[in-house]
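Here the complex is missing a single protein chain, while all its other protein chains stay put.
We call the chains A and B, going by the order they appear; numbering starts again at 1 in every chain.
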Amino acid sequence: MTSVLQRRQFSLMAAFFQTLFLILFSVFCRYTDPLEESRRVYSGTDYPLFQDVHLMIFVGFGFLMAFLKRYGFSAVSVNLLLSAFVIQYAILLRGFLTKRFHDTGYFTIGIPEMVAADSSCAVVLITMGVLLGRLTPSQFLLLSFFETSLAVCVEHVVFNILHVNDSGRSLCVHTFGAYFGLAAAVVGTKKNVMEMDEQGGIHHSDLFSMIGTLLLWVFFPSFNASVQEPEDARHRAIMNTYLAMASATVTTFLFSSMVDKLARFNMIHIQSSTLSGGVAIGCAANVILLPFHAVSVGVIASIFSVFGHAWLSPKMERRFHIFDTCGVHNLHGLPGILSGIIGIFFAWFYDAESYGKTLYHIYPYWKGGPMNGDRENQSQALYQLAGLTIVLSCSICGGLLTGLILRIKMWNQVDDPNLPHGETNYYAHADVSYLSKYRHAQEEQQLRERERLHEIY
Amino acid sequence: MTSVLQRRQFSLMAAFFQTLFLILFSVFCRYTDPLEESRRVYSGTDYPLFQDVHLMIFVGFGFLMAFLKRYGFSAVSVNLLLSAFVIQYAILLRGFLTKRFHDTGYFTIGIPEMVAADSSCAVVLITMGVLLGRLTPSQFLLLSFFETSLAVCVEHVVFNILHVNDSGRSLCVHTFGAYFGLAAAVVGTKKNVMEMDEQGGIHHSDLFSMIGTLLLWVFFPSFNASVQEPEDARHRAIMNTYLAMASATVTTFLFSSMVDKLARFNMIHIQSSTLSGGVAIGCAANVILLPFHAVSVGVIASIFSVFGHAWLSPKMERRFHIFDTCGVHNLHGLPGILSGIIGIFFAWFYDAESYGKTLYHIYPYWKGGPMNGDRENQSQALYQLAGLTIVLSCSICGGLLTGLILRIKMWNQVDDPNLPHGETNYYAHADVSYLSKYRHAQEEQQLRERERLHEIY
Partner (left out) sequence: MTSVLQRRQFSLMAAFFQTLFLILFSVFCRYTDPLEESRRVYSGTDYPLFQDVHLMIFVGFGFLMAFLKRYGFSAVSVNLLLSAFVIQYAILLRGFLTKRFHDTGYFTIGIPEMVAADSSCAVVLITMGVLLGRLTPSQFLLLSFFETSLAVCVEHVVFNILHVNDSGRSLCVHTFGAYFGLAAAVVGTKKNVMEMDEQGGIHHSDLFSMIGTLLLWVFFPSFNASVQEPEDARHRAIMNTYLAMASATVTTFLFSSMVDKLARFNMIHIQSSTLSGGVAIGCAANVILLPFHAVSVGVIASIFSVFGHAWLSPKMERRFHIFDTCGVHNLHGLPGILSGIIGIFFAWFYDAESYGKTLYHIYPYWKGGPMNGDRENQSQALYQLAGLTIVLSCSICGGLLTGLILRIKMWNQVDDPNLPHGETNYYAHADVSYLSKYRHAQEEQQLRERERLHEIY
């Protein structure tokens, strides 16, 4: 009985959540009417940006993690599962935090809510990058549930209570996801799946991984601009991200070659550090007014990221036994913190009058605005610092707690590679043992063969 | 002489059709002028959606079928050939059915006609999924010609004469394509290419296939919304598809694990059933008003699809000898029929007044509208049923007939794998024997070598 429960653990868990979602959707959720409400028209500008972000989440993040030979298919398909799960959960959770829900007892959803739901997927996928190959699907599903719950609440505090500016969600998505994952990795399982691979030749998987890198590279301006509202802020978010990506890429190649004794490029730098510019500009993408500030941010971010890969990650593995499968810390963690610092810096030093009338879209609680705020440069900068602190502390505490919960023997665990081979229990191992079409076809074939023989004899 | 004719069959056929298209375009086809006519502006909303659909057709469908190791390149390139052929043919055929053509003797084309042409490609590509690896390019070209002719006419009847609502074209594209292909497979060639593969390790091809799956997954909302016109109907089509996709994906993983004794996920379910939500919501995507209805449709569709893969397909192979290379029946066939039923259901039970002024865009022949229609809930539901019936019967009859035509010995046929190897005739085998760049380069190299030697001696 226990064995059956354990084998069917994933199915039961998924069935429970999907049923719960169905009920909650039926009671509390309605669609926004684009004709009646005085919203900006969605289809001219928002839907194409949503599709760019959607492509990043499902194809970009999926293939970025496909570089591990044995886990390539697993990465792409678990990515799909978790995203589909988080989309539904995040829509519901955000809905419960809206003013409309408190007033009327139901909430409405539209294109902007879809963009927000997709950004919640990114949080979980970044965390998945740290833990890839070391959790079973059941554990990943639980992780998604806990992490999304916390992430949506933290985001609510940061945006709607502290009125922090985080235009590309570098704090709430990249920093949160990275440190949550790293904290979970400390207390969770410590094995490094890299060690389990026998072969070194991984040419094709690296090309698959580049599909992910390039899609994220191409659509990062859309990601950082997708929730920006006045035309000029969106324009700045697009342009700043574009320039930061370009300068970060050149600098990544520069330092990747520099840190190797034989001046070779390192594939992992090219696959991840080239994206660091987009993460680091995130928090202030709508704020930066001068092109060369964006170019500088890209240069600094990629230096951090390459040195993180080259020096920090090996040290973290050896000293603190924190294994980071996809190098998430150097792509999302460090540049995320950098992004928070840049946000503080520009809130402090930029003259607020340069934004003109659209200032209150960027810093809603600035003095003289419609919210009767009282902030000035220093106070806004302090709030930005508070945002960064809250994101970091909540993500680390949440990650540690979730890691502890996932260690409970009740959940299916990935096999210990040190166990003798006979003790492998297949169903706990489900993230690598997919039934392929061919195995399926072969089994069918054998079945038919036997049937045919049966007919004859 | 016969041998030359047979070897050049494909070229002659393609030359005939391309010349015919050229003549027809020159005599009958003009461009729409976006400045003069009172059309909605195309570029703000329509062109981005068209590009999403375009990407689905050419990259999504192509790579979805790339999972067969020997046929990967063939799938992707024949997909390109047939799409380029059908685009031209469908534009001409639809043009001949327009009112403007009957009035003035020519027809005009613009962005909406491009979207329609791309959806005709989808019909043929779905059918190709059933027959992949079992037809030669000549046969595929003929098949495209016959199928598109019938599909465009059936679509004309369903939309313009019966005024059936089929917003995402689930009836006219998915259901039609799937049953046409299955019927052609009954009378056509019965070999299963799966059996011809010796090796089971198909890791990389499965990752390629996931590129297709994910692109279709991401852009399905655009596919279902691309031809929807009033802003609110398009908004509903997008949102409903998005939610149905998410719930179908979670449920697919749930049941895929459930139907396996060892609770493993099955790759073919992940690669196809996760898309069933988008197919099943198609017919009613612009109709459904409540989010939880969309979520429910997704759940039901994926259950049908997974059980189709697990129980129905093996039975169809054994009992009726219908071989379905890519499992099209479970991705497009069953969810397509489900979609028709859902369309009937919602036409019957939804209160028509909830749509407000845009009701007549959805059900043009509803009473009180500009077309002086007389339909009410029940009558519209009956017309929806009529639409489903016509699509099913026409596709099956057309498929049977086409299958018979393709069996005629006149056309190049794929080699029988049971023949002794020496009797393989290469040119009939063209869908696997591509000349690679390398073979070409090697031949060139040998040529140069020989020339060099010649110079010396």
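A few points about this structure:
Assume contacts are C-beta pairs under 8 Å (C-beta built on N, C-alpha and C of every residue); 3 or more make two chains touch, one makes a residue touch a chain.
Note that the coordinates shown come from a computational prediction; the quantities given were computed from them, not determined experimentally.
From the options A:Thr32, A:Asn224, A:Thr249 or A:Ser276, the residue with contact to the chain not on display is A:Thr249. Across B:Leu93, B:Ile109 or B:Ile238, the residue that sits in touch with the chain not pictured is B:Ile109. Residues touching the missing chain, restricted to chain B, are 7-8, 10-11, 14-15, 17-18, 21-22, 25-26, 29-35, 41-44, 47-48, 51, 54-55, 58-59, 62-63, 66, 69, 72-73, 76-77, 80-81, 84-85, 87-88, 109-111, 114, 137, 204, 208, 211, 426-427, 430, 433-442, 444-445, 447-448, 451 (touch as defined at the top). Not every partner is drawn; the one left out touches chain A at residues 44-45, 48-49, 52, 67, 192, 194-195, 197, 199-200, 202-204, 206-207, 210-211, 214-215, 217-219, 222, 230-232, 234-236, 238-239, 242-243, 245-251, 253-255, 257-258, 260, 262-268, 270, 274, 289-292, 295-296, 299, 314, 317-318, 356, 358.
Convention: only the chains that are shown with their structure count from here on.
Inter-chain spacing, taken between the CA centroids of chain A and chain B, is 33 Å.
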